[in-house]
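One protein chain omitted, others in place.
Entry: chain A
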Amino acid sequence: MHGNLLEIHGLHKRYGSVEVLKGVDCNVAHGEVISIIGSSGSGKTTMLRCVNMLEEFEGGTIRIDGEEIGYATAGGERRRKPEKEIARQRALTGMAFQQFNLFPHMTALQNVTLGLRLVKKMSREESQALGETWLDRVGLLSRKDHYPSGLSGGQQQRVAIARAIAMSPRLMLFDEVTSALDPELVAEVLQVVRSLADDGMTMLLVTHEMRFAYEVSSRVIFMNQGRIGEEGNPKMMFASPKTERLAEFLKSSRFD
């Protein structure tokens, strides 16, 4: 395949008078695993949420496989695309959230199959078979009939990842997926993310797990005050940061 899977150009986003993204440019090639790091308030999560239109943005373009996400510009006028079109575009990406956000009134399997049935229009049998395959892949097939309240945080997050990945998105977005977990549950989730990376899944990860970013990413982006402060190969960046800000940030981060 040629070209970039994701192209972000001049991304601007503001909340009222506060400009959180001040022109972000970023290209992601197929199969890249990119960690986005930075202190809180630097805009990393906001940037991720713009990619699947969970946040509206006022300026710039986001393209997935060349297709403009969320907005259409015609005759110099920028318009939000119709809701149905945005729903379809959201399914091009999969997202895992810090708080898991599993649907509490559905079993693990039902959580995974909902989108398959409603969005992918699969039959019940088809969706269940695929759902079970993915639950098995995250090691939770035996828990398929459990409700989220009966699962540990780590298990819930693995189900949430299975729910996203079962939709066969072109790009996976991970938003601090281990931040809400007890320390002893982090490893099982990172293990799942790592195995997806090994499969060649293209992914953007907002993370505070520096060790993980270091080991898994093909590229690291350091966000600083709404802009990309520095980016590059994790080994180079972590060993010799070019900017003062990144050096400071790395010093204050834990590597464990």
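Keep this in mind: a contact is a pair of C-beta atoms (placed from the backbone, for glycine too) under 8 Å apart; a residue touches a chain by one contact, two chains touch by 3 or more; residues count from 1.
Everything below uses one rule, namely that contacts and distances are computed from a predicted model.
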Subject >> Missing subunit (named according to UniProt) among the choices "Pyridoxal 5'-phosphate synthase subunit PdxS", "3-isopropylmalate dehydratase small subunit", "Iron-sulfur cluster assembly scaffold protein" or "ABC transporter permease" >> reply: "ABC transporter permease"
Original post:
Of the residues listed, A:164, A:203, A:220 or A:246, which one is in contact with the missing chain?
Top reply: A:164
Subject >> Touching the absent chain when the full complex is considered, from A:61, A:101, A:152 or A:218 >> reply: A:101
Original post:
Which of A:52, A:155, A:207 or A:224 sits in contact with the chain that's absent?
Top reply: A:52
Original post:
Of the residues listed, A:72, A:119, A:187 or A:236, which one is in contact with the missing chain?
Top reply: A:119
Subject >> For chain A, residues in touch with the removed chain >> reply: 52-54, 83-84, 87-88, 90-91, 93-95, 97, 99, 101-105, 114-115, 118-119, 147, 149-150, 160, 163-164, 167
